[in-house]
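Have a look at this one before I ask anything.
Note that this complex is displayed minus one protein chain, with the remaining chains in position.
Showing subunit A:
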Amino acid sequence: MSAPPVPTPTPTRERGARASARSPRRRAEISRYVQYAVLALAALAVGLTADWATLREQFFNGEILPELFPRIFTTALRNTVTYTACAFLFGLALGLVLALMRLSSVGPYRWIATTFIEFFRGVPALIVFIGFYYGLPIAFPGRVLPGGTLGVVTVALGLVGAAYMAETIRAGIQAVPKGQTEAARSLGMSHTRAMVSIVIPQAFRIILPPLTNELILLTKDSSLVYVIGLSLADSELTDFGRRNLSQYVNLTPLFAVALSYLIITVPLSVVVRRMEARADRAR
């Protein structure tokens, strides 16, 4: 056996010393100037190469825009909000049940809930919608969901939302300290009573921000209902945008629709950020 080779010392200390001749602050400053320069160049390139006249004509067409009002708000935006709200409430209720099933000591409950959650989280919402719309009449011939289009959308979109919310709610319930349940049980509360009065209210405080995020995602997923073929009165934002897109052969309706989505989602996301900031401060 030969002796292990003598390790050559790496001159880390000297290198570190030389680098610090330029202070970290100075280096960060230089790096930032470089970033600004790159951004400015990119903006310039876009500005010079884009065809502004056509863009204006295609995206902010002053003749088409007024035509979209007021239907874009009174029908399309309203339907999007209605579909999303109903699906969210349905999904929240089902998600709570699924979360409690997943936490249950009864094996079959856990397996059913896990299967459901994995299925609807793993399958694209679009596939769920198509399957739901074409599959239900085959599975239950002659029967229809109550509520017409709203009923179908509430259940289909709600099922997708429920799978995600169930996991969020379960995490929230598990985040409530065990001492809370013990205190409740030591006062004579049943398991159910302790859940309803003590654990679940605290869990919902914890998960309010992720639940609001789920509402944002559902708002966007509601755009997929166009695949079930909506009547004019049931038309929501995306369906509305598509109809007008083909009618005017112009992107202005789509742009207006995009802005309408932001009217819903941006305030929600501001609310989430506020709640998270408040939770951080409370910690």
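Going forward, a contact is a pair of C-beta atoms (placed from the backbone, for glycine too) under 8 Å apart; a residue touches a chain by one contact, two chains touch by 3 or more; residues count from 1.
Here is the rule we use: contacts and distances are computed from a predicted model.
Per its UniProt entry, the chain excluded from the display bears the name "Amino acid ABC transporter ATP-binding protein", taken from "Nitric oxide reductase subunit B", "Fe-S cluster assembly ATPase SufC", "Amino acid ABC transporter ATP-binding protein" or "STAS domain-containing protein". Remark: the omitted chain is touched by one listed residue; of A:38, A:126, A:144 or A:183 this is A:183.
Among A:56, A:121, A:193 or A:274, only A:193 touches the chain that is left out of the view. Think of the hidden chain as still there; on subunit A it touches residues 177, 179-180, 182-190, 193, 197-198, 201-202, 205.
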